[in-house]
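Encoded as structure tokens, the structure appears first; notes follow it.
Not every chain of the complex is shown here; the ones you see sit where they belong.
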Amino acid sequence: MMISGEPNNWGRFGPEDQRGTLNLLTPPVVLAALASATEGRVLSLAMPIRGSTSSPAPTTVPHLRGRPLPQHFMSVDGGDYAAGTKPVGAGLRVADDALIVTHHGTTTHMDALCHMWSGDELYNAHPAARVRSYGAGRCGIERVGGVVARGVLFDVPRHLGLEHLPADFRIPAELLREMGPEPQPGDVAIVRTGWPSVWRRSPEEYWSGQPGLSPEAGRWLATRDVAVVASDNAAIGGLDERQLATEALEDDLHLILLHRHGIHLIEMLWLDELSASGRTDFVFMVAPLAIEGGTGSPVNPLVIL
Amino acid sequence: MMISGEPNNWGRFGPEDQRGTLNLLTPPVVLAALASATEGRVLSLAMPIRGSTSSPAPTTVPHLRGRPLPQHFMSVDGGDYAAGTKPVGAGLRVADDALIVTHHGTTTHMDALCHMWSGDELYNAHPAARVRSYGAGRCGIERVGGVVARGVLFDVPRHLGLEHLPADFRIPAELLREMGPEPQPGDVAIVRTGWPSVWRRSPEEYWSGQPGLSPEAGRWLATRDVAVVASDNAAIGGLDERQLATEALEDDLHLILLHRHGIHLIEMLWLDELSASGRTDFVFMVAPLAIEGGTGSPVNPLVIL
Amino acid sequence: MMISGEPNNWGRFGPEDQRGTLNLLTPPVVLAALASATEGRVLSLAMPIRGSTSSPAPTTVPHLRGRPLPQHFMSVDGGDYAAGTKPVGAGLRVADDALIVTHHGTTTHMDALCHMWSGDELYNAHPAARVRSYGAGRCGIERVGGVVARGVLFDVPRHLGLEHLPADFRIPAELLREMGPEPQPGDVAIVRTGWPSVWRRSPEEYWSGQPGLSPEAGRWLATRDVAVVASDNAAIGGLDERQLATEALEDDLHLILLHRHGIHLIEMLWLDELSASGRTDFVFMVAPLAIEGGTGSPVNPLVIL
């Protein structure tokens, strides 16, 4: 038997559902951010979503071990027409598909403020008990709307003359401070570790741990009032070989940024081209899918150099 | 038994996989487009993705009849902790989820060039036989990268003093020409029909047909060399009560724009706030998920007024 | 970021995971049940699972309104080979697929004892708080194992000379008693309403309500110690036009049978051939998928006449 569950709180679709941009990103800040575009070159910072059930293809893209990988299915395709499927009407042919994705740990994604907490409250004292099976009634990813901001890149391995940081490297605040440019309120701070490049060498090595921000570096970014912290690793902070953060609760990067400061996170970026550009500030844009009550969204962040 | 299918053509993930922006959107065009932002206000043009298996919630968002609606599942949530699930480590609590989405006809989305064709060739003579069950080997949505362009709004119902166009209204080119601003090469032309507002009154009426561009209006936009045509209806052109386009093949809007001119399409936009702004040109950005071989992607397009 | 949730309670796979058959179905009862097979003819009582994203096909099979219908995808198929996909090795060709199914309300299925309750306890005082996002830690469908029993058919419309019962008909216990054969402990009682035949005439009429057992009839079956109650309607009891049971809690059929007596339910059977056979007792078998922590399973029940 099927019985309708609790009536949702969201009401009928309409203007009252419209979402805003992040708090710090007021129109003047957005306008100012656009001035960081000097070349007009647009780069995507997303890894491909490579899905299939009949080939090992998705396993060729960096991901955390044990997570269900994206599945992508064609419900009608060119093969069907080759096999004799009749066109629609006078001759239209169509390809259609479906996507199953669990973005955390498997692809470039943005975390909603409901993704992690301690105790009984989410960011800003929203009750965690409102995060239920049918979606987060508080702090869902649909609240983000879209982000247009200045992005500043901390290319740590390039600064240190390395291809990538070692797995146990925890980036000190001091290093961020000396690299510049100093992040301004509302900026998106992008931290490069170079770790995705390890994947091509060996998934096993990729899974052996991950470099990331130190707690003090996280706190320093938080005090700069950045709107978003973004990284090419899987968890902003580092991970051990069990894929877990090892900091104490007080020092956990997700709790510092997401939970205590309401700073959104973007993880598993692809930063090779951005690094090669040599640019350290630019326009940054990200528009998570408006999944109501979602804990995050797969995203394709763009920069304009 | 499971046997690996055809080895994929995509190789290991790496720089060679990186995608570019649409052809017309050269860096100078992008830079020029940014000048259209005068206020700095950011609007999302996406409808919410409202998923659930235990409530009729998704049915409260406009969609075509008969399509599988989005499903959104929480794999761990606040309810589990309320019921006694132990936190991770010293006290971390986490919410995680999964999304199943078939975007055509169900939510705001962008069409890839492999989505529709006639005969045996996709846009630009790519063989349709390369569009297979494991994804489109040609013209997949991952080729888009991201779009940053000037957007120009054709707010047809507002121009005509209507809340929305009638279901059988096919927008003539003449009307677009007289509304201005004239689209420039590389612009994103956004056509508003107002049809989503009908949903709140009655899904049955929403399904009774849809207004859209006339073939000649589609051709006129194509000759303006726009990069993208976007609309708040489901199919750029109009639909009849069976949800089918009724034009002859020669006049089919998808074939005119997508197939013959390689002009990407974005459908099922939410344009109420943009219409209310009174603005007709602005910065437009869309970043489809990099689904390899995808026929399109759910998107959250942004404008900067 | 992804963090492993609570360690599951299920341990590594092994003999300790093996499941048993339902309590009443002791070996002697099973052996005795087999004697009900006199012809050796096997019938399937399942409706087809008809899935597709690009056609309205699934909507041609009876289901409750608003539930997500099954989706079935081919990840490689004959069309791909027609389009040029190379065989595996020396010439093997393979078709592979995936299924997404939410069985309650959409297809022939069996309910687990965790599917419905009132208060804080499942059947037999198992704590409802153990039914969490990662599955039911108590009373999941994997506990069933398999059912082999005598089945007895109450073909109510045939008894009354009707094609199907009216939507508001609630079958009285008296009617079951007078129809015979009297169910014995361990039997599977199958109740036919004929309602699926309405679907072909009109889905709207199918959704206008459903006939079903009256509370007293449910109680009578419970006192007969049947192992399973099965029906061709969607909820054993009747439904109103909102697809809800209208009985008070005390009289709710799911609570009477599933919650208070631990009697499993099977719903949405296809009984036309069984009815036409004229047989009222036979061997009945059902083997739900061993979905750990599942609230039920799609099933294909068989009878041997």
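So that you can tell them apart, the chains are marked A, B and C in the order they are listed, and the count of residues begins at 1 in each.
Just so it is clear, a contact is a pair of C-beta atoms (placed from the backbone, for glycine too) under 8 Å apart; a residue touches a chain by one contact, two chains touch by 3 or more.
This one's a predicted model, so the numbers in the text were calculated from it and none came from an experiment.
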Homo-oligomer size of the whole complex, from 3 visible chains: 4
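The rule is simple: only the chains that are shown with their structure count from here on.
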Chain located farthest away, centre of chain B as origin (C-alpha): C
Interface with the most contact pairs, given as the two chains involved: A-B
Same or different residue numbers at the chain B/chain C copy interface, by half rule: same
Chain centre separation in whole Å, for chain C relative to chain B (CA means): 40
Geometric centre distance via CA averages, chain B-chain A, whole Å: 21
Touching two or more other chains - residue numbers and ranges from chain C: 1-4, 53, 66-67, 71, 74-77, 79-80, 83-85, 94, 96, 100, 133
Partner chain A, residues of chain C touching it in the complex: 1-4, 52-54, 64, 66-67, 71, 73-85, 94, 96-98, 100, 104-106, 111, 115-116, 133, 234-236, 243-245, 254, 265, 267
In the complex with chain A, residue positions of chain B that touch it: 2, 4-8, 10-15, 17-19, 21, 25-32, 34, 37-42, 44, 46-52, 54-57, 60-62, 68, 70, 72-75, 77-79, 81-82, 87-104, 108, 114-120, 127-136, 142, 145-146, 148, 199-200, 244-245, 248-249, 252, 254-255, 270, 272-273, 283, 285-296, 298-302, 304
Chain C-facing residues of chain B, complex: 2-6, 53, 56, 59, 66-69, 71, 74-77, 79-80, 83-86, 88, 92, 94, 96, 100, 102, 129-134
